[in-house]
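Every protein chain except one is present and positioned as in the full complex.
Note that the chains are named A and B in the order they appear, and that numbering of residues resets to 1 at the start of each chain.
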Amino acid sequence: MLNKRRFAIVSSIGISALLTGCATNAPQDTWQPKGPNSKLIDDLQQPVFAVAGVIGLIVAVAVTYTIIKYRDRGQPIPEQIHGKPALEITLTIIPALILAVVAVFTFGAIFKLAKTDDTEMIINVTGQQWWWEYDYPVQNEYGITQPIITSGQLVMPVGTKVLLRETSRDVIHSYWIPALNGKRDAVPGRVHTLRLEADEPGIYAGQCTEFCGLSHANMRMEAVALSKEDFAKWVANQQAPYVSPAAGTLAKQGEEVFLNQCVRCHQVNGLTRADGTPAIAAPDENVWSGAAPNLSYFMTRNTFAGAMFDLLSKQCRDEVWNAPSDKIGAKYLEGVTEDCLNQKDLRAWLRNAPEVKPMYANPENLAVSNGKYRGMPYLALSEDDISKLVAYLITLK
Amino acid sequence: MAIIERPTPVAPVVVTPTETYGLLKRPVSSTGWRSWVFTVDHKKLGIMYAVTAMFFFIVGGIEALLIRLQLAAPNGKVLNADLYNQMFTMHATTMVFLFVMPMAAGFANYFVPLQIGARDVAFPRLNAFGFWALLFGGIFLNLAWFLGGAADGGWFMYAPNSGPVFSPSNGVDFWALGLQIAGIASLTGAINLIITVLNMRAPGMSLMKMPIFTWMITVVQFLLLFAVPVITVALFLLSFQRNFGARFFDVAAGADPLLWQHLFWIFGHPEVYILILPSFGIISEVLPVFSRKPLFGYPFVVFSGAAIGFVGWGVWAHHMFASGLGPVSVAVFSVATMAIAVPTGVKIINWTLTMWGGKLWFTTAMKFAIGLIVLFTVGGLSGVTHSIAPSDTQQTDTYYIVAHFHYVLFGGAVLGIFSGFYYWWPKVFGKMLNEKLGSWNFWLMIIGLNLTFGPMHILGLQGQPRRMYQWTEARAGEGFFNLAFWNLVASIGSFILTIGILFFLINVWVTSRNPQKAPLDPWNARSLEWMTSNPPKEHNFDVIPTVHHLDEFFHRKYEEDEATHTMKQITTAEELIAEQERNADKHIHMPSPSYWPIVLAFGLPVITFGLIYSYLIAVVGGVIVLFAAYGWSLESSTAPESDFENPNSSTELVKHG
Partner (left out) sequence: MAETAHGHVGSTGISNVKLGMWAFLGSECLLFGGLISTYMLYRGRVTGGPRPSQIFDIPFTSVSSFVLLMSSLTMVLAVSAAHKDDDRKTNLWLTVTALLGATFVGGQVYEFTAFYKEGLGFSTSLFGSSFYTLTGFHGVHVTVGIIMLMSLVGILKRSSVPGKKAEVVEMVGLYWHFVDIVWIIIFTLVYLIPV
């Protein structure tokens, strides 16, 4: 039949247009699953997309055919038919049956995705305006003998069923790494769980997807999946003792600036004051959410400021992201070297953070929050101090 | 004028009150601005609703254009983060509460009484109050732009981000209180229309002979009746927290932020049907008229509309699949959401089958109606893909959702509204909109809306979240068709869409300058609103018709040929209406204009303004409201004849009974 052929042609054109019409390698593509959870979702949704597409096409073709066939060609006004109940009941039952089938599979997927009893590793994830904190509770089987607190990048072993326990310290955020699973809201006062598992080493991009105020657009995340051996190395490094820079270096002066300014909010594990007492950060006195990123081993991460900026220069970043799966771990564990540091953005951030990322950090407008900041304030650091700080920060590996 | 006597001159007659009744003299002039401001005529109020809605449509449209300008390229600099957040919040709020809802209210006000053969609504003054409350509420909402910034929490205003610490400007206060006022307007409108439909149908018009538009409007009014109080509670909790220190969403006190989400979406999902069903009603009128056939499966369309209305209450949590509900709730709401797709599908099938076997006439109204069938189907099908809860966790809060609901609301609600414009324009204004300009209007809107919202499917599925004031190239992917390309296409599309809408405004202007009058029955229509003059007289019908059929007007004009079952004309609209004029009712009482609705409505924003700035002002507002309520309750809905000094002294006056 001519119509059948036309239908086939139209549908194939439509499908190919759709496939070529998409970006390649979009980091947050929901149709490129990289782990069992996201694959489960994808396997469920692809047939639905296909069926929906076909139904849409049928409706479009039926309407087109009708309006061509029954256009006014001078025919008399037709008999006033009020309907054919049998036909309508049939046409009601068919979509209901299709949906019933879909519902059965949906049920299965919902409960599989909610399973938590096969968890192999737990990471606590806490959202606040506008960054994520990752807290690895002690898990001796992975060499985590003391809690690891980090931010910006979630580091996890491949082939391991990781359970995120999410919450928030201020407003609702939502954790979403499209390649690994759907999203789950981080709600203050509640703990929600989300399963993540990556099949292969790699970096998987994500974005906060619950509107969370001024800098919602700048609250990003990256999940770094490492081979089990590389993950063990990463864990070991995150628990290494703190090494203060050598006396007389620029970095040592930077440590002093850090102790004077930054440590009010930012913790560096093992850092001590000149008198030998441990320097303990007190973000709860200055920040509404009560937390600021822990900067221990800062240069093992590739991003800062809620993953809004890269710590790596463009070229070095591309080297990590584009590394083949078996090389990516080694590349990542190199951390940020002096040559690779993205000086421009880091210095701009230290110079005036609220200027490069919208935040509630103007002291004049903080009456409602008892003078507490939401985000990092302007610190009026001199260029000299900034250079010292950068020199110090680069030692935090 | 208040009392219409037969025979009276057709020219407007100014009657002036001579005596007071209640507190003030009645504002009975029937010309000039007073005849609009103090009117209780459902037709004038309908027009006022529509004009107000159109104004806010333009406001919301400008907000949308600014959003698309900002997102046309990565790291947009047109708006800063703060302004962008206000922009998308107010765009949605304006389009939902100040454009689609009042526009539907306008259509409902004008046509429901005409379609059921009534001379007015059940509570004319309440009707006027509803309009003024909506207008003042809308203005109040937008005042925030000039008083420290508009609301910035998104139209869904999730707690705790809406709290005083996280949203310190007065924007959210204006938003919450402005919506309360608009809510009062919706509630009074709902009560009014429900009672009108239940109580004031013409003799013989059983519920199953009611025009489908009236049916859909009735379902919507029931939805409003029960949905508005829920958002009222939510908004009170929010206002009490922001203004009086209540703890409702204070997590430190143990509050559960999901309470807001539940309350909001218990209102919010029925709200979706409140927005779409009036347009379903409109095209269910338009398609039969231009197909020359009755609506296929009228009872199915009625019951599916009612079913959507019922099931619409059981699906709210599908907005919360990522919120962390347990798997059991998610599964239940997932299935309920799939279930609601069925009655919606029934409508699509019935509309297509209405055209099947017809004699189709492609007027602009018809084109918009057909456009709705196809584009709403796209939105409906993408809706089905996120009724699959796991799939929704990938799609929710991305541009895929934005694409979905714009196909539903623009491809559905707005196309239906435009179909209604073209279809009913000659009825309301006595002139035909230009069909050629209409064609430009239609095609540019269709192209524009597909270019704007079509690419958003791709943007969302490839991972671009909503509500971001900037997007970054780092997440845009590679290739020519990367997300940057589609963002640009969407922005270009929005300007084509705008040009399409401008064609409508041009058409209105051109038509208004065209002296040619519309014929009495330009479309060979089917329902009662066409069985009177264009525009209708103040009292709608000279004779209240007795109804024997669904599509009563059509069946008075046509009868079936015994042999061929085709229809042949037996009389014309002109003859039918001339006959009505000959037998016109002698004594028709119409409700009189009143000051009180506008005064009472004006008191509301004064109160809310006072709640934000100074309780003293709120007290003044309260006094205005009480004063107006007192005046209102002392006033009879019809001014007694002693109030009037009729210039036509030969006319015999009739006792009010």
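Quick notes on this structure:
Here, a residue touches a chain if its C-beta (ideal position, glycine included) is under 8 Å from a C-beta of that chain, and two chains touch if they have at least 3 such contacts.
Treat the numbers as computed from the prediction; the structure is a model and nothing was measured.
The missing chain, though absent from the view, touches B when the full complex is examined. Across B:Ile67, B:Ala81, B:Leu134 or B:Ala190, the single residue that touches the chain missing here is B:Ala190. Of the candidate positions B:Leu66, B:Leu225, B:Ala306 or B:Ala584, contact with the hidden chain is made by B:Leu225. Interface note: of B:Leu66, B:Ile139, B:Leu259 or B:Ile492, the residue touching the hidden chain in the full complex is B:Leu259.
Considering the complete assembly, chain B touches the hidden chain via residues 113, 118-120, 122-126, 187, 190-192, 194-195, 198-201, 225-230, 232-234, 236-237, 240-241, 244-248, 250, 253-256, 259, 263, 544, 588-591, 630, 633-638.
The definition used in the following text is that only the chains that are shown with their structure count from here on.
Centre-to-centre, using mean CA coordinates, chain A is 39 Å away from chain B.
Note for the complex: chain A touches chain B at residues 20-31, 38, 40-41, 44-45, 48-49, 52-53, 55-56, 59-60, 62-63, 66-67, 70-72, 75-85, 87-88, 91-92, 95-96, 99, 102-103, 106-107, 109-111, 113-114, 170-172, 174, 176, 178, 181-185, 187-190, 192, 205, 207-218, 220, 288, 358, 360, 365, 368-369, 374.
Residue ranges on chain B touching chain A, taken from their complex, read 80-82, 85, 152-154, 158, 160-161, 164-168, 251, 254-258, 291-300, 322-324, 326-327, 330-331, 334-335, 338-339, 341-342, 345-346, 348-350, 352-353, 355-362, 370, 373-374, 377-378, 381-382, 384-385, 388-398, 458, 460-471, 474-479, 481-483, 485-486, 550-551, 558, 560, 564-568.
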